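The following block contains the structure, expressed as structure tokens.
Missing here is one protein chain; the remaining ones are kept as they sit in the complex.
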Amino acid sequence: MSGKMRILASLVMIAIVAVALGIWIIRGPGPLDFAGGTKVALADYRAGKPAGVPAKLEKASLVERGEYLAKAADCMVCHTKPGEKEYSGGLGFKLPFGTLYSTNITPDKDTGIGNYSDQDFLDAVQRGKRHDGARLYPAMPYTSYTYMTDEDVLAVKAYLFSLPAVRAKPPENTLSFPFNQRWAMMFWSAVFNPDTRFTPDTSKSPEWNRGAYLTEALAHCGECHTPRNLGFALDNRKKFAGAITAGWRAFNISSDKATGLGNWRDEDLISYLSLGHAPGHGSASGPMGEAVDHSFSQFAPEDISSIVAYLRSVPPVPSPDLPAGTAPVAPASHKDGVTADARGKKVFAGACVSCHGWSGASPVSPMATLTGTWAVNDPAAINVAQIVLSGTRRHTPDDALSMPAFGNAYTDDEIAAVANYVTARFGTKGSKLTAKDVAELREQTAE
Amino acid sequence: MVEAEIDDSGEIVLRRITSVVDTGIAVNPDTVKAQIEGGLIFGLTAALYGEITIDKGRVQQSNFHDYRMMRINETPKIEVVVVKSGEAPGGIGEAGVNAGPPALRNAILAATGVALRRLPIDRKLLAAGRKA
């Protein structure tokens, strides 16, 4: 090799190493790397049964087991447009570079997944590869589902194929260049999809392992609660530290005491996941409300406990933009406490106070109590503005939670004003939302 | 006559309304006043919020969260003067309803120079017109 060639080869090597290092740095650790224990193949793990269905469904049919797992993976919420047939797709995800529509996953042969073989389905769910070879966008959380066992993925398929076929073609995506180049997702996938199945950790309890499988492979909590890196993949260095998804803030669910779940009691976490409400912590709304209604509320109690055990082990990562705790109850009289925003107070007095009270402790239902919720303690007021815009309707056991959507009758200025008033009065620090911020939030909500 | 404040965002705050009504002989002057007060508020509610939109043949508004009413904290002082008259008594039922919106529209024109030609008042149009 000539001297020139040698220099060139070294440069190429350096470039390759630099790119590899860059990718390694951006990619960061995997979702379970924090645990650090000894991993064994699932087949060799004897202490418990992390994958599959809970004990009461062990003997159930494949379709029934698939139904449990499909609910645990929360397929329906994203693959159903409100008002349309379940699993028939068409829900629009509004991204900064266009709208992405979910697909029809009913067994219709033309518009759904009726032609998918088992291998096709595994490729789609675990590898983000469509039947026709095209690449899926990671709005489909296949980098989480990749941890599911083949058996569980195929049980989900059996369930989906047991449903009535619905003929429904979702609208075409409206992504702009270069995001409309599906093939490019091949490289994204090569870097960010581990394409590996769940491996139990023998240093942890069977309960933890079950919780890890449910949380990471099925419930895909990190997809909303973990911040994203430069490549739009999950940044597990800040695992569960909270992020903004679809115009809603998914709060910190790491074990941080001040801004995460570190100070929640087990029964609060269990109650929040299975009912969507925990006394003193507020109620799940927006995407988390949907996750509770369609997914967590259907979990077996022992599976909820496993998730709680697992969440407890996630290292604390503080959210620096949140106050170190939530504000106490506000004064009972409208005259006391913060009343800075006159327009916000005016809107609050007319439309909000009947349910939420001047103190923030609801006179009608603990589920409507604002005191103690992160939403009103978030100085960015994202979820406050969102719930005012789009309301909430939760399927609780006694059907007790619903708030109307005020977005169509109140201006962006009024919604910003009421959010600023609410966060100032009931939270630690008032927000400074503008009409423009509210207009942007309207744009981001999935529909 | 309507006195109103309008800010840069198109937000409207009503300050005072004065209404003079000649209804002939006022059989019950207090009821005449009550009808004008209520009619003004009804008409101004329509001017401020009363939009009905139709999608696929159905009205989209369903309740007070998306079809607003003026509330007591938006209601200004209202002064009604009943003109003493010897004419035969006339109807008074809806007179205030018709008086409110044009009076507010003219107040907006006087304050901002924006000549609105549709109701309910489009806050964005008002804000844009005010900036222009």
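As written, the chains take the letters A and B, and residue 1 is the first residue of each chain.
As a convention for this text, a residue touches a chain if its C-beta (ideal position, glycine included) is under 8 Å from a C-beta of that chain, and two chains touch if they have at least 3 such contacts.
Basically, contacts and distances are computed from a predicted model.
Note on the omitted subunit: UniProt lists it as "(2Fe-2S)-binding protein", one of the names in "Multiple sugar transport system permease protein", "Cation acetate symporter", "(2Fe-2S)-binding protein" or "Electron transfer flavoprotein subunit alpha/FixB family protein". The omitted chain makes contact with just one of the residues B:V2, B:L48, B:M70 or B:I92: B:M70.
Of the listed positions A:V17, A:V364 or A:A439, the one in contact with the omitted chain in the full complex is A:V364. For subunit B, the residues touching the chain absent from view are 30-31, 34, 37-42, 45, 63-65, 69-73, 75, 77-78.
Annotation for subunit A: contacts to the undisplayed chain at residues 334-335, 346, 349-351, 353-355, 358, 363-365, 398-400, 402, 404.
Definition applied: only the chains that are shown with their structure count from here on.
Here the spacing of subunit A and subunit B, counted between their Cα centres, is 46 Å. Interface residues of subunit A, counted against subunit B in their complex, comprise 343, 346, 349-351, 391, 404-406, 408-411, 413-414, 435. Note for the complex: subunit B touches subunit A at residues 9-11, 49, 60-61, 63, 65-68, 71, 73-74, 123.
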